[in-house]
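Right, one structure below, let's go through it.
Heads up, one of the protein chains got dropped from this complex, but the rest are sitting where they should.
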Amino acid sequence: MELQNKKEISGKVTTIGFILLGVGAILIAASFMVNKERAFFDYLIMYMFIISIALGSLALVALEYLVGANWSTPFRRISEFLSSMIPLLILLVIPVILGMHDLYHWTHQEAVETDPILKGKEPYLNNQFFFIRLGIYFVVWFLFFIAFIKNSKNQDKDGNVIYTKRNTTLSTVFAPVFMITLTFCAVDLMMSLEPHWYSTIYGVYYFAGTIVAAFASLTLISVLLKQNGYLDPRIGNDHFYSMGTMMFGFNIFWAYIAFSQLVLQWYADIPEETFWYMMRWEGSWKYVSLGLLFFHFVLPFLILLPRSVKTNLNRLKVMSIWLLVAHYLDLYWLIMPTYTHKAGLHGPVFGWNEIGFPLVIIGLFMIIFRRKSTKNNLMPVKDPKLEAGLNFHL
Amino acid sequence: MSYDATYTKELPLVPERNSFKEIDDVILKPVDSKPTKKWWIAISISGTALAIGLFCWTMTVMYGIGLWGNNNTIGWGFDIVNFVFWIGIGHAGTLISAILFLFRQKWRTAIARFAEAMTIFAVLCATMFVALHTGRPWLDGYLFPYPNQNAIWVNFLSPLNWDVFAVNTYFIISFVFWTIGLIPDFATMRDRTKSGIKKIVYSVLSLGWSNSNRNWQHYERAYLILAGISTPLVLSVHTIVSFDFAVSIIPGWHTTIFPPYFVAGAIFSGFGMVLTVMIFVRKIFDMEHIITLDHIEKMNKILLATGTMVGYAYGMEMFMAWYSGYIFEQFAFLNRAFGPYWWAYWIMVACNVGFPQLFWFKKIRRNIPIMFVLVLLVNVGMWFERFVIIVTSLHRDFLPSSWAMYFPTMYDYGILLGSFGLFFTLILLFVRVLPSVAISEIKAVVPGAQPTHHNEGGSH
Partner (left out) sequence: MINKLINIFKKVNEDQNPWKDERSENVYAVAALFNTPNEIIHAAEKVSGDGYKDFDVNTPYPVHGMDDAMKLKPTRLGWFSFALGLTGTLTALSMIFYMNGIDYNNIIGGKPFFNFPPSIPVTFALTILFTGLTTAGVLIALFSKLPWLNNPLLDSDYSKATSQDKYGIYIKSSDPKFNQSEVENLFKSLGSSAVSLIYDSKVNEKKIKTPIFEAGFIKILIGVAIATSAITYITLNWLIFQPPFDWMVLQPKVLPQEKSKIFADGFGMREPVAGTVARGYMPYEYKGMPDSVVKLLSNPLPVNEKTLLTGQKRYDTYCSPCHGNYGKGDSRLRGQFPNPPSLLTDKLINWTDGNIYHVITNGQNVMSSYAKQISRDDRWAIVHYIRALQRSQNAKDSDLN
């Protein structure tokens, strides 16, 4: 059967992407001019969100090889395209580095000198080591990204199984490396915003959110492509059901991890730990925290529970957008309280200053996705598992 | 098939095409035939261990838990170590039967029944330890909330009470899941047997199951729902066990990664135990072509993955202990690795993280003798993990004046031995009286067992 994509994704996608990117960039620039500190925090949220999608998608690619799944093979390219943001991460980190003094308390040398706890952490939390670590993450991610994509692309030419084998080996190595780098990346970029606070589960928490976001974005794009007729007609309800189940399952995993962290710190009631939650409970932050509980877990759980929702493309589309927004909210909840607390505000801030950032994310992904999809096949056409994947039935 | 099956991990589950009658015969052979000499030897060994355990158990009931090595500082000793150990063992069973079912890993069918039985027996062993640990096990009924004349209710804020609910629910649901799976097999046994007594027993147990598709339809959905609820249940049980430790403020216990870390460890140790037993069973009962080397290789891969997850947790604990800047936490972890119990810590790290790394090599994953040694080490390592967590965290208290060491007594060892005796006795009885592989499930995944026009062009 002919497996080439039937038509090219319309150029409109790129145009809209550029418009969003432009509008977003203007808003961001204005935001930086009006309130630099606040904009840096917003920027960090955006940056972490891009990492979630890009790296999470690469993890999904690896996961498919690792467990030998074949239902997801027809969608693997979508994840591969999404992970193409990885090379850009190096450029995008520059504003974070410029804003380090505003973001991270531990960069204030005078504060470190007077604070024994921060002094004790200095061997880890210092500028040089921070840069070195960031460098290591980017290099590692970049190399794995290149290797995965190259093998996958080469297979399109001759369909040699050796590429599948190589990527399988690669993914076994990638799994632990990914977990470790992602953990420390989360510790460095987000947890160290509150340098006194610590939680051993933090890496797993961010990992859970990442995978939810990656599945949600994969589902969203797959549904959009399917509805516009870009996907093979054999891709049907069973595929989307599996995708919905994965999203559902990992969302429960996220709730489980979040609950574990909360209940342990709530119960032990040690001031070293609880202040972090207190910051997210003071003033109207309380409603954001409760909102996160309902918006990220309770409602999606109840909505996604019946089988019928997971096979209905429109509902699935809504739910995947929902979960992406929920992940953004989650990151907002993780990052923003540090700013409001520092600024002496007793509640969350949200206004036009924040709007530009998500627009940039959407714009960037649209441009990159369209670019990649015109250069590559939308499906790994010669993958040995493709046939089985297309014919997948429950 | 247009692709090489090796790289899609879609190997046939049962390599040779066995006729269904052969499957019945092989699986039911231990049930239908008289016990062999090997079986008698095995049960006499496990029975002796059980008898020793029963003796120590009785002594403990008579004279109290003062017979144990627990002391003022180390209030939780072997009792809780073994409880957590056995509960962990149980987790692999539910994982294989429920989680792998949800992920549609069909290779699970060969081992699911067996693993579920292990779950039930392991939870029994675990319950025995906590029941005894309360000191007056005949009063354990007070653990449940019931209206009483003193107008007192149990304290739902206590993680120990959460355990009561979690472990009991776990046992009941595992048992229900297992029993539901057994009903069609009882029907098969009922229709095969020649003995009148057996026929009556199997008829009653099979509830008159007639393999009707109008029943299969609901049966399959019920099985899916039970698998769906067992999955979060199994995660919650070890999570709640980890809460017993982690909600306290003892350094080394109070760390937020405990719940997923305990769950990963439980799956790891459970798979270790399942493999240990499975290697024997497939040999003794000639089931090598039903429980194949491929199944075992897959389980070894899971061992590698979960072992590495546990290693991640060890690393995070160490790092965060340093990073926290909290001197008690830092001391607790230095003390673990280099204090008086350094040997236990390094046994744990070596057996749980070090040796399983050998499973990176395909040759070792498929080599039964080497693998057997490795899985035994996994069992040892996971037992030591609980020992390290409980004893080393307790023995260096906040007050140096109450620092102490832990010396288990012969009663501690006796009851531990007895729990193994109980476990293996139950396993040996189980393989004699019940089908240790789910007959109807294995038939459903034999090549050619499903209609071809349902999904043209390949397997899934």
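Each chain gets a letter, A and B, in the order it is written, and its residues are counted from 1.
Just so it is clear, a contact is a pair of C-beta atoms (placed from the backbone, for glycine too) under 8 Å apart; a residue touches a chain by one contact, two chains touch by 3 or more.
Every value quoted in this text rests on a predicted model; they were computed, and no experiment measured them.
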item: Residue in contact with the excluded chain [from B:A166, B:A246, B:M320 or B:M371]; value: B:A166
item: Touch criterion as defined above, residue of B:I240, B:A264, B:V375 or B:V388 at the omitted chain; value: B:I240
item: Residue touching the undisplayed chain, where the options are B:L143, B:I229, B:I250 or B:I279; value: B:I229
item: Contact with the hidden chain (one of B:I87, B:A187 or B:A332); value: B:A187
item: Subunit B residues that touch the omitted chain in the full complex; value: 19-21, 24, 61-64, 136, 138-139, 145, 149-159, 161-162, 165-166, 168-169, 172-173, 176-177, 179-180, 184, 187-188, 190-192, 194-197, 199-200, 203-204, 207-222, 225-226, 229-230, 232-233, 236, 239-240, 243, 439-441, 443-444, 448-455
item: Touching residues on subunit A - with respect to the absent chain; value: 259, 262-263, 266-267, 269, 305, 307
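As a working rule, only the chains that are shown with their structure count from here on.
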item: Between subunit B and subunit A, distance of the C-alpha-averaged centres to the nearest whole Å; value: 35
item: Residues of subunit A touching subunit B in the complex; value: 67-68, 70-71, 116-118, 120-121, 124, 161, 164-165, 168, 172, 175-176, 179-180, 183, 196, 198-204, 252, 256-257, 260-261, 263-265, 267-268, 270, 272, 384-385, 387-388, 391-394
item: Partner subunit A, residues of subunit B touching it in the complex; value: 2-4, 7-10, 103-104, 232, 235, 239, 243, 246-249, 254-260, 305, 308, 312-313, 316-317, 320, 323-326, 360, 454-460
